[in-house]
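Presenting chain A:
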Amino acid sequence: MAKIKSLADLKNLRDNMKSGIDLRERGDHPDALPQVKVGMATSGIASGAKEIMNFMIDELDKRGIPAVVTQTGDMGYCYAEPTIEVKLPGQDPVVFGYVNQAKADEIIEKYIKNGELVDGILPVNFRSVNE
Partner candidate 1 sequence: MGKINLIIDNKPVQVENGTTVLQAAKEIGIEIPTLCYFQLKDLNIENKPGGCRVCVVEIEGRRNLAPSCTTNCTEGMIVHTHSLRVLNARRTVVELILSDHPADCLVCPKSGNCELQNLAHRLGIREISYQGVQSTYRKDTSPSIIRDVDKCVMCRRCEMMCNDVQTVGALSAINRGFTAVVAPAFEQNLDKSPCTFCGQCVAVCPVGALSEVDNTPQVIRALTDKTKTVIVQTAPAVRVALGEEFGMEPGTIVTGKMAAALRELGFNYVFDTDFAADLTIMEEGTELLGRLSDFLAGKKDVKLPILTSCCPGWVNFLEHNFPEMKEVPSTAKSPQQMFGAIAKTYFANKIGVKREDLIVVSVMPCLAKKYECQRDEFKTNGDPDVNYSISTRELAKLIKMANIDFVNLPDAEFDNPLGESTGAAPIFGVTGGVIEAAVRTAYEVFTGQKLPKIEFTELRGLEGVRSATIKVGDLDLNIGIANGLGNARKLLNQVKKGEANYHAIEIMACPGGCIGGGGQPLHHGNSEIILKRSAAIYEEDRNKPLRKSHENPYIVKLYEEFLGKPCGELSHHLLHTHYFDRSTKIEIE
Partner candidate 2 sequence: MANIKLAEDKLKALIEVCKSFNNEKGELINVLHKAQEIFGYLPAEVQEVVAHELNVSVATVYGVVSFYSFFTMKPKGENPISVCLGTACYVRGAEKVLEEIKKVAKVEVGETTPDGKFSLACLRCVGACGLAPVLMIGQKVYGRVAPEKVNEILAEY
């Protein structure tokens, strides 16, 4: 990684990043891709988030769906873990709870492919200060 030597460096980096968090490797228009985040805090992992993340990566790949899968921390919905957030291009992100492989499969097939929502959505009930 390149050193950040000044405030200007930091701001540049931020602006570059802001356009698409961690998606730079994926091409020029990361916003055009579906983004999947898997809640991978201790409790998430304990309830099988890791397996779900692997499943999503493998299956999206197998089914030829270009998408970006990343890990993230605790989304707060501990009661419904594992949780994943899917953001389709140009739409608000949707969080799904109690995701097992069958549900993950359904999410890929219905929501990611066709924009059709499936059961198990977790309503977002907070605002983040960064929004």
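Keep in mind that, in the parts below, a residue touches a chain if its C-beta (ideal position, glycine included) is under 8 Å from a C-beta of that chain, and two chains touch if they have at least 3 such contacts; residues count from 1.
Keep in mind how these were chosen: all candidates are chains of the complex that A comes from, given by their letters.
None of these values were measured; they are calculated from a predicted model.
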{"item": "From 1 or 2, the one in contact with chain A within this complex", "value": "2"}
{"item": "Candidate 2-touching residues of chain A, taken from the complex the two chains share", "value": "42-43, 45-47, 77-81"}
